[in-house]
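Missing here is one protein chain; the remaining ones are kept as they sit in the complex.
Think of it as A, B and C in the order they're written, each chain with its own count starting at 1.
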Amino acid sequence: MSVIILAQPFDPWQTLAEYQQKMPHLDGKYGATAVFLGTMRDFNEGNNVSQMFLEHYSGMTEKHLEKICTQATEDYALLETLVIHRVGEINPNDPIVLVAVWSSHRKEAFEACREIMEDLKSRAPFWKKEQLNSGEDRWVEKNTKGY
Amino acid sequence: MSVIILAQPFDPWQTLAEYQQKMPHLDGKYGATAVFLGTMRDFNEGNNVSQMFLEHYSGMTEKHLEKICTQATEDYALLETLVIHRVGEINPNDPIVLVAVWSSHRKEAFEACREIMEDLKSRAPFWKKEQLNSGEDRWVEKNTKGY
Amino acid sequence: MAIQVKFFASMRDLIGDDRELDADIVQQQTLITADDVWNYCAQDKLRPANVLIAVNMDYVDGQTEVKDGDEVAFFPPVTGG
Partner (left out) sequence: MAIQVKFFASMRDLIGDDRELDADIVQQQTLITADDVWNYCAQDKLRPANVLIAVNMDYVDGQTEVKDGDEVAFFPPVTGG
């Protein structure tokens, strides 16, 4: 289980390839991998967004992400979990968040991946400030609904 | 939208990286990517499995996978969809199926990815024959439940 | 002028290889259904209750009419993914 807070851009697919190579003890054990990748869009709520700043509460963020992953691992009998979240300056098309889970069967993988994302969205202390093309900036006040 | 039937092994993460690079017109448009990867396990229903053979109905398989992806694209306003499915001889730890969808928001991505997988499982004409460690082989009679 | 018949997976183990049904024989009947095609091919073998049928690569039921030139397929529940 890994929770990583990153201040620089990352390549989600290469990261997944490397992460999976480090778990040879699970070869042949997992039948299902579910992945969610959140990417920065260049528009939100009717406005063009040129850049974003992601603030977090260092320490509390990691603590709650680890709690969320531990809970999902128990609830869904996950074999492995990876959560990566960007902080700092983010540009359109940059990956923001990656959630990946490995389990024996697909039902558990799908449900755990979605639940980790929803728990992250509602409980992990991150805040987005958007810089609009107009020059203004604004705090994002709430997330879109996940269900 | 791509549906690919493959007779040789593939690297899912590299394939995703390359696929995403071919869609620059969508840069900044998608906020959510959901991916499911099915991998061959070395056990099933209490038996050790040494190899698998995946048969399909060439023509009908592609037709139904394309229909499933088209339906999901309409229902969930997907921006892009990729389905890859192995056929032929498969070894433990080999990727079997990859479903990836790109959309604006996570709700649609999660639901579409899962629905495509379930539709594939119930309607796409593929059949698995397992070779057991004991030397016996057997047709898999039904899939595990997805919901 | 014929009907192509295909069997997949355990259905091929039960019935045998793909074959072509002569349309002339077939057309002695006024109507030929997918069920009739099964019976021509399977002779006295019982059809498993869960067999799936496709005509020209679309799922159909056994009552569906089959025409000269059609491709008819019989297979067990699918197990891909």
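In this section, contacts are C-beta pairs under 8 Å (C-beta built on N, C-alpha and C of every residue); 3 or more make two chains touch, one makes a residue touch a chain.
Computed from a predicted structure; not experimentally measured.
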| Missing chain touches which shown chains? | A
| note | The listed residue (A:P24, A:G46, A:G59 or A:G135) that touches the chain absent from the view is A:G59
| query | What residues on chain A make contact with the chain left out of this view? | reply | 38, 54-57, 59-60, 63-64, 85, 96-97, 117, 120-129, 139-143
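Note that only the chains that are shown with their structure count from here on.
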| task | Name the chain with the Cα centroid closest to the overall protein Cα centroid. | result | B
| remark: Here the gap between chain B and chain C, centre to centre from mean Cα coordinates and rounded to Å, is 28
| field | Separation of chain A from chain B, taking each centre as the mean of its C-alpha atoms, in whole Å | value | 22
| Distance between chain centroids, defined by C-alpha means - chain A, chain C (Å) | 49
| note | By the touch definition above, chain C meets two or more other chains at residues 81
| query | Tell me, which residues of chain A touch at least two other chains? | reply | 106
